[in-house]
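Complex shown without one protein chain; remaining protein chains in place.
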Amino acid sequence: MKEILILSGKGGTGKTSLTGCFAQLSSNAVFCDCDVDASNLHLLLAPELQETEEFYAGWTPQFMEKGCTQCGICEKVCRFKAISCEKGFPRQLPGLCEGCGACADHCPTGAVKLSPRHCGRRYRSQTPYGTLFHAELFPGEENSGKLIAELRRAARAEAEKTDAGLLISDGPPGIGCPVISSMSGVDLVVAVTEPTPSGFHDFKRVAELAHQFEIPVQLIINKWDLNCELSEMIAEFCRGRNIPEIGRIPFDPIFSECLRKNRTVLSASDPSAALNIKNIWQKISSLTF
Amino acid sequence: MKIALTSQGENLEALLDVRFGRAKNFIVFDTETCSFDVVPNVQNLNALQGAGIQAAATVAAAGAGAVVTGHCGPKAFRVLETAEIKVYTASECTVAEALKAFEEGRLAPLAEADVDGHWA
Partner (left out) sequence: MKIAVASGKGGTGKTTVAVALAETLGARAVLLDCDVEEPNCHLFLQSHIESSSAVTVMVPRFHQEQCTGCGRCAKVCRFNAIASLGKRQLIFQELCHSCGNCLLSCPADALTESTMEIGRIHRRTPGAFPLYSGELQVGHALSVPLIRQLKEMCEDDKINILDAPPGTACPMVNSVRGCDYVILVTEPTPFGLHDLAGAVETLRTMEIPCGIIINRDEGKGTLIEDYAGQNKLDILMRIPFSRKIAEGYSAACSLLQSAPELKEKFSSLLEKVEAL
């Protein structure tokens, strides 16, 4: 079973739209949406929800009035200013707690208890193209990569169980913990970039990260004709780094047209964009890793 | 000497766990008494971060002089090195097979971490 991760660095380059196409073109594959902060892949694949699992990470304090002497020590020890004892009994101020447990550890009467923090949930859905694993992180929560790791574990287990040949993952933006968590152990990174200063800037950071992890990278330049010069600079950069360019997609309003109908370009009446993407997919899927 | 081996199960026939920080269990084998203890590592399976660090501390607290595992990340390695615990690697075998290979001197010691840390 081989794992492919589609990344971009910068948001909005077309990563999820392309991942949707690849999912629809694939056979015997499992899919994973690792962008747990702003999960979008499911919007293209017509999923039917099968299973939900709650996700817990870290701790959250419970303040009990019984036993509380209103001494205010919990507020004093909290370096994140997440506790207010203004009204006598302590209350948690939303969005600030980092789960360090100092309040619970230093309450003189044990009136603060820690419970597992409910940060999100993950889903297993069936789509016409294969099983999809996706998740959502609740607002304000830390995106440490743990949810992504659990999601990937579930996706891998499914792939193994059903003897799937491929696990296709839609990656998160950026280069931080979530991307690192999505990347570890994959066989190939397919980078989708656009010929803009931010696109190029952020793609370079992704390429560097993949290099550190010793994972091969292949590149797709999306909307390449918006700036032929910059596209050529990106291509030049890739040649120097042994990153094969596997496709260029011209800017085409058909993408957003299809997107508005929750569809990929594979369903458009004009087949030119679809043909281009099919060729690209052919290159990716015929690789021997 | 006590040897800590990462294990997917609770006896010597179990498969060696390739992960160190998030290994399911440690089997701490005492070469003098030829007996072993199972030290569970479940608290680190779910740790947000620092699983390797705590696993290494656990193994040190159990009195191990050597570790046999699949891979070891840089943070775990730093702790083990400080505690003067040598790390050996083996793969695709049972705990018993790994132990035998270790005792027969067939396992290579790591001079440094052999994988990046992070979620695996």
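Per-chain numbering from 1; labels A and B assigned in written order.
Everything below uses one rule, namely that a contact is a pair of C-beta atoms (placed from the backbone, for glycine too) under 8 Å apart; a residue touches a chain by one contact, two chains touch by 3 or more.
Keep in mind that this is a model prediction, so the values were computed, not measured.
When the missing chain is restored to the complex, the residue among B:A14, B:V28 or B:A47 that touches it is B:A47.
Of A:R205, A:R241 or A:K283, it is A:R205 that touches the chain left out of the display. Listed for subunit B, the residues touching the missing chain in the whole complex are 47-51, 53-54, 56-57, 60-61, 75, 78-79, 82-83.
With the whole complex as reference, residues 9-13, 16, 37-38, 40, 43, 58-59, 77, 79-80, 94-95, 98-102, 105-106, 137, 139-143, 173-177, 194-198, 201-202, 205, 223, 226-227, 230, 251, 253, 256, 259-260, 262 of subunit A touch the missing chain.
The rule is short, and it goes like this: only the chains that are shown with their structure count from here on.
One inter-chain figure worth recording: subunit A and subunit B are separated by 31 Å, centre to centre, where each centre is the mean of the chain's CA atoms. By the touch rule above, subunit A contacts subunit B in their complex via residues 57-58, 142, 144-146, 148-149, 177, 180-181, 184-185, 212-213. Taken together, the subunit B residues at the contact with subunit A in this complex read 46, 48-49, 116, 118-120.
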